[in-house]
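Removed from the display is one protein chain of the complex; every other protein chain stays in position.
Going in written order, the chains are labelled A and B, and every chain counts its residues from 1.
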Amino acid sequence: MIGVELRKLFRRPRTWVTIAVLNALPVLVAVLVQLTDLAPRPGEGPPFLSAVLTNGALFPLAALAIVLPLFLPIAVAVVAGDAVAGEAQAGTLRYLLVRPSGRTRLLVAKLVALMAFVLVTVLVVAGVGYVVGTTLFDAQPVGGGTSVSGTSLSQQELAGRSLMAIGYVTVSMLGVAAFGLFFSTLTDSPLAAALGALAVLVTSSLLFTLDAASPIAPYLPTRYWLAFVDLFRDPVLWRDVVRGLALQGVYVGVLLAAAWANFTTKDVTS
Amino acid sequence: MSSVIRTRGLVKRYGRLRAVDGIDLHVRAGDVYGFLGANGSGKTTTVRMLLGLVLPTAGEVELLGGRMPRAGRRVLPRVGALVEGPAHHGHLSGRANLGLIDAAGPGGSRRTRRARIEEVLEQVGLGGIDRRPVRAYSLGMRQRLGLAAALLRRPELLVLDEPTNGLDPQGIHEIRDLLLELNRGGTTVFLSSHLLAEVEQLCTRVGVLDRGRLVLQDELARLTAPTGATVVDTPAADRVRAVLDGRVLGVDGSRVVVRGTDPAEVNAVLVGAGVPVTGLALQRPTLEEVVLAAAGTSADRVEAAR
């Protein structure tokens, strides 16, 4: 079942177009920074971008930071919104269900496929970022790099932390995926489901900047997204990373439960 | 004969509308069951309830001996279905689509998959399809592919909703032959249609749905059994009345309906009296007449409120 969902997702041209488009922005940013030699001033622009001019090996992180606030969640929301509603709209949902693939199993398989999509997307962004970063900018000659705290990191440490960051960004997107999947079971329109998930994200991002919303800020799904930067502090600041993981876990659990409650008792009339 | 589909008091309500209102279907093994009804009479909702897609408001569905929707995982692998037209992933080829649907559920061994796919494609007349995506298929080809997907696991029961939609006359004929052949091989066929002719040519048993109620369910042979009258075609209708006085039930132009279950006897009497007879047959009601008598007006007709 999971294999079927993965094949469906990755044999679809649209999936790869999405990933390609997602990579276009960081590459464009890298080319512009390289041509003009103008990194953003400290405190402005995405994390790590100002450090890229001195160490191109950091560009994968800058690339992730560039796509994280908007592009990546949009892509995830679109793919997640399509998960069930897309099958319903195309009519293939009824054939899947009478095959039969159980409704709960289908939901889980869809979520796993979504996770795989997010992971592949993040890996591709990081990989392309590495290639672009090391060709356009100077890589650190001795290998390794400097942590955010100003200490030196060995190459293994930097690689290990980059892998953790990739994992963390992937998990951060699971909340979006779960919202998209839940909305996808509510409607037969993939567009409506994707827009619903995006509306949640926009609301969350907006509330996050609002002082009046500070009591609920720790529970906003986008609250800990940028905490992957904390992995590059020395010692690592685990607090927000752990909270981010737990929060995404809670969102995935609740939304998957809601999607299950809705989808397993729903009349499939498409 | 054991029953393959059995429903008891099946009801589906959407708000105040009772789309399906207390249906007791009974399909036996080996039947070719024609499920007839006008558009909007509740056919599709009933078919969806049989397959567990729509959950009934009340009543129960028994499919191959299991209670739906709970037993779905056990019995649905033995059922092939075509519901409201075929649906495929447009960007994949026909074979890839069949492979995916086969892998998506239990009861389809990976080893035999390729061979089974080729076999069903051959069966539905798509043996020679290339790798082009389903998007580029004609409506008829998609219909055949949908049928192929339904046949993939050699089901004991085929539930087909309007299976000849979009097919040309030759296509319809081929599919009809295929279904009859499968039925001879032991497959029960449940065919939902609004095409009387199709059902009449194919089915052994008929159920008629009208505005959510099952108004008729019987053997086709019994429904269209001889009425005990003989129809005589003659250019001299008035002379028939003179010869067979008292036995004439009705005259319509050159057609005269005469009481009598033996056309040969009627013929002998008429010819003996010198009445020319150009045609002679036992009177049987057509399925259309049976259905119209049982069901009321068309369901999508909206009467003006007084």
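Note that contacts are C-beta pairs under 8 Å (C-beta built on N, C-alpha and C of every residue); 3 or more make two chains touch, one makes a residue touch a chain.
Operating definition for what follows: contacts and distances are computed from a predicted model.
Think of the chain that is not pictured: of "Outer membrane lipoprotein-sorting protein", "Na+/H+ antiporter subunit C", "Nitrite reductase large subunit" or "GerAB/ArcD/ProY family transporter", UniProt labels it "Outer membrane lipoprotein-sorting protein".
One of B:Leu55, B:Ala237 or B:Ala294 touches the chain omitted from the figure, and that residue is B:Leu55.
For the chain left out of this panel, the touching residue among A:Val148, A:Met164 or A:Leu195 is A:Val148.
Across the interface with the omitted chain, chain A contributes residues 42-43, 45-48, 50-51, 54-55, 65, 140, 142, 146, 148-152, 218, 226, 229-230, 233, 235, 237, 239, 250, 253-254, 257-258, 260-262, 264-265, 267.
To be clear about the criterion, only the chains that are shown with their structure count from here on.
If you average the CA atoms of chain A and of chain B, the two centres end up 50 Å from each other. Within the complex, the chain B residues that touch chain A are 48, 51-55, 72-73, 76-77, 79, 81, 83-92, 96, 100-101, 103-106, 149.
Chain A contributes residues 1, 3-4, 7-8, 11-13, 90-92, 94-102, 265, 267-269 to its touches with chain B in the complex.
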